[in-house]
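Input: one structure, supplied below.
On to subunit A.
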Amino acid sequence: MAHDAHGHDSDNSIFKIGMNLTIACLLSGAIIAGTYAVTAPVAAKERVNLKNKAMKELVADAQSFKAIEGKTDWYTAEKDGKIVAYVVPAESKGYGGAIKMLTAVTPEGKIIDYKILAHNETPGLGDKASEPKFSKQFAGKKAEDLEVVKVPTDKNIQALTGATITSRAVTKGIREAVEQVAAYASQKK
Partner candidate 1 sequence: MAKTFRGGVHPDDQKRYTAAKPIEVAPVPQKVIIPTRQHIGAPCTAVVKVGDLVKKGQVIAEAQAFVSSPVHASISGKVAEIAEYPHPVFGACTAIVIESDGLDEWVEGLPLERDWETLEANAIKDIIRQAGIVGMGGATFPTHVKMAPPPEKAIDSLILNAAECEPFLTADHRVMLEAAERVVTGMRISMKVLGVTKGYIGIEENKPDAIAVMQKAVTGTGIVVVPLKTKYPQGAEKTLIKVIVDREVPSGGLPMDVGVVVQNVGTVVAIADAVQKGLPLIERVTTVTGGAVNEPKNLLLRVGTTFAQAIELCGGFKESPAKLIMGGPMMGMAQCRIDVPVIKGTSGILALSSSDVNAGEEKPCIRCGRCVNACPMGLVPSMLSILGQQGLYETAKEDFDLLDCVECGSCVYVCPAKRNIVHYVKYLKAQNAAAAAKK
Partner candidate 2 sequence: MNNPNQSLWEIFYKGLFEQNPIFRLALSLCPALAVTSTVVNALAMGLSVLFVITANNVVVSLFRHWVNPKVRVPVFITSIATIVTVVQLVLEAYFPELFKALSIYLALIVVFAIILARAEVFAAKNTVVPSFFDGFGMGAGFAGAMVLIGVIRELFGAGTIFGFQVFSDAYNPVLIMILPPGGFILIGVMIAGINLFGEYQEKNRAAKAKAGATPALQGSEA
């Protein structure tokens, strides 16, 4: 380090130092711009792909998805030109923060399936809410059936062991989403 600590005064002019850094930034900008030019379209495509894949997982027999106008992130799943499901985002406050989900609902207001996109629940406990063992219970149920209980019946949702708060949060988020869809769908008809 010693040798560069004793630079000449001319090297240390404000201008020179500033330019040195500016050139470095410009170079970096060029590199980033180049990379971005290559990756940006791929990333955009990938984003759309992902979304479609997720929706496809929820509504397996859909042929295409269309964004609903006037609603952010609401999609209709169509088969043979007919709406078979609405795919809408749902959100709720869980044990460790927001749980973001994607729900597929039939136009009749029955749940097809849901998918948890992001959560911060306890690993091994709350995060079991995304496992089919729990999510299966929702299929075919209507909003009014979504009540969390400890002892299971056909009409209700059985809570995950040790994660009652998460179970309630997920159920609440989905119920709200289903209610919205039902309202929207009936209004449309």
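Candidate entries met the following condition: all candidates are chains of the complex that A comes from, given by their letters.
The working rule: a contact is a pair of C-beta atoms (placed from the backbone, for glycine too) under 8 Å apart; a residue touches a chain by one contact, two chains touch by 3 or more; residues count from 1.
Since this is a predicted model, take the numbers as computed values, not measurements.
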Among 1 or 2, touch partner of subunit A in the complex: 2
Candidate 2 partner contacts - residues on subunit A that touch it in the complex: 4-5, 7, 11-12, 16-17, 20-21, 24-25, 27-28, 31-32, 35-36, 38-40, 42-43, 46-47, 50, 122-125
